[in-house]
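Of the protein chains in this complex, all but one are displayed in their positions.
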Amino acid sequence: MISVLAVAAALALSVAQWFIWVYAPVEETMGVVQKIFYIHLPLAWWAMMSFLLVFAASVMVIWRKDQRWDRIAGAACEAGVLFSGLALITGSLWGKPIWNVWWTWDPRLTTTLIMWFVYAAYLILRQAGIGGERGAVVRAALGIVAFLDVPLVFYSARKWRSIHPTVFGQPGGGLEPEMLSALLVSIFAVGLFWAALVTLRSRQLTQTAALRNIFLHQTR
Amino acid sequence: MLRLTSVAKFYGERLVFKGVDLELRPGRVLMVVGANGAGKSTLLRVMAGLSRPSAGELSCSLDKGQMAYLGHQTFIYPEDTALENLRFWTGLYGLGLGDEALEAALERVGLKKFSQERAGHFSRGMAQRLNLARVFCIAPRLLFLDEPDTGLDEASRAILHQEIERAGQGERSVVWVSHHLERDLAKADEVLHLDRGRVAYHGPVAGFDASVMAGASTC
Partner (left out) sequence: MLTPALRIASKDLRLSLRGAQGLAQTALLGLLLIFVFSLSRKPGDPVPALAAAAIFWLSSLFAQVLVFNGLYSLEENNGARLGLAMAPMPPQAVWLGKALAGITLLLVCQCVFALAVAAFLGQSVEGSPLVGVAAVVTVDVGLAALGSLMGALASGKSSRESLLTVVFFPLIIPVLLAGIRLLEGVLTAGEGASLDWLGMAAAFAAVFSAAAIVLFPHLYTGEE
């Protein structure tokens, strides 16, 4: 299953490259730099999907008390932090030549950065073994609380900014049809890669747990 | 009054115990024995509703207010006086006891003249006796004991045991985790022996061969 996903992801990513560089036209004002958008947006998109999955899996931990969901939440969170981190970096690389700044107070940027902080902290707490015997429930509570925060962060970031004049127009509006299909292909390809990564990591976490289980039962 | 059906408890992947079936009837004293780390305290906590079983069913005919727990931790707030500690805990149970009733409970455990002292100044034995006074006031139908006499001096232990025996009379039941089998076993009606996560013996005291525990009873 994982190898199939991984191979499919590799193929899809290659095809996506062709769509990005050959099929989609070069954007008129931004030039070739705009190509980073085809990587940036899928990363951001799947990062948000990861956080949604962390939330869903956390709800399942509380509801079903099944450790498996806890490991899925962990794997999804790792992917989410990685993808949102990459989305922030690619966004920054894109913004520098276009907006001439590395960083700006944009609601989406700010929300992504704050969520990156929250979920990076979640990973640190996971690693630190917070909660002891209640660990899975404590982590699930964090996963739920973190996701509830997303709309609040987004809304407050937008509101905070709104009293200043809007300096930069929002990118992404009015895409050429070729650009849109390149984008969709890229989202799909990155999605396959994401699925492979999350499946692989949750299986690794399951195997780690199984090994620890065997070890514990042999030593007692 | 309390029934467990194939109850199991895991911490993450680690099995603490599984396949525990038992029914506790009123007026019985059940002693839970086993080596260190056999899961005795965890079983007690599951029975007391403090910890959710990972599998199996737990049914209890009692209200939370009719159960009490006495472990080696004293539950005291060091900055409060003995009387304030007792007033807080009995207040949570909605008992509405006046200061006289509380003083009387302190009298029973020999702490009356220290009622205005801060509990933080108490010795371990005194703190545990204050904890015992809390249990008296609650007057539980079902009492959980988790080695309450650990680290107590002889005088405090004598008071404690006297009161435990009183608690196990009539319709009141006790579930007791103890390490001192040779001393405490005689006070129990039933024994449940946990060994490597499973029930090795469950039945009347008379049928229990305490020698299988010989190694563990000294720890």
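Here the chain labels run A and B in written order, and each chain numbers its own residues starting at 1.
Just so it is clear, contacts are C-beta pairs under 8 Å (C-beta built on N, C-alpha and C of every residue); 3 or more make two chains touch, one makes a residue touch a chain.
What you are looking at is a predicted structure, and each value in this text was computed from that prediction instead of being measured.
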For the unseen chain, which displayed partners does it touch in the full complex? A, B
Among A:A6, A:L93, A:V137 or A:L200, the residue in touch with the chain that has been omitted: A:V137
Among A:L125, A:I187 or A:A209, which one is in touch with the chain left out? A:L125
Omitted-chain contact residue, chosen from B:E79, B:D99, B:E165 or B:D209: B:E79
Given the full complex, what residues of subunit B touch the hidden partner chain? 45, 48-52, 63-65, 67-69, 71, 73-80, 84, 88-89, 91-94, 127, 134
List every residue of subunit A that touches the chain not included in the displayed model. 62, 114, 117-118, 121-122, 124-125, 128-134, 137-138, 140-142, 144-146, 148-149, 152-153, 155-157, 159-160
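Going forward, only the chains that are shown with their structure count from here on.
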Note: subunit B sits from subunit A at a C-alpha centroid distance in Å of 49
In the complex with subunit A, residue positions of subunit B that touch it: 10-15, 37, 51-52, 54, 196
What does subunit A use to touch subunit B in their complex? 65, 67, 133, 135-136, 209-210, 212-213, 216-217, 220
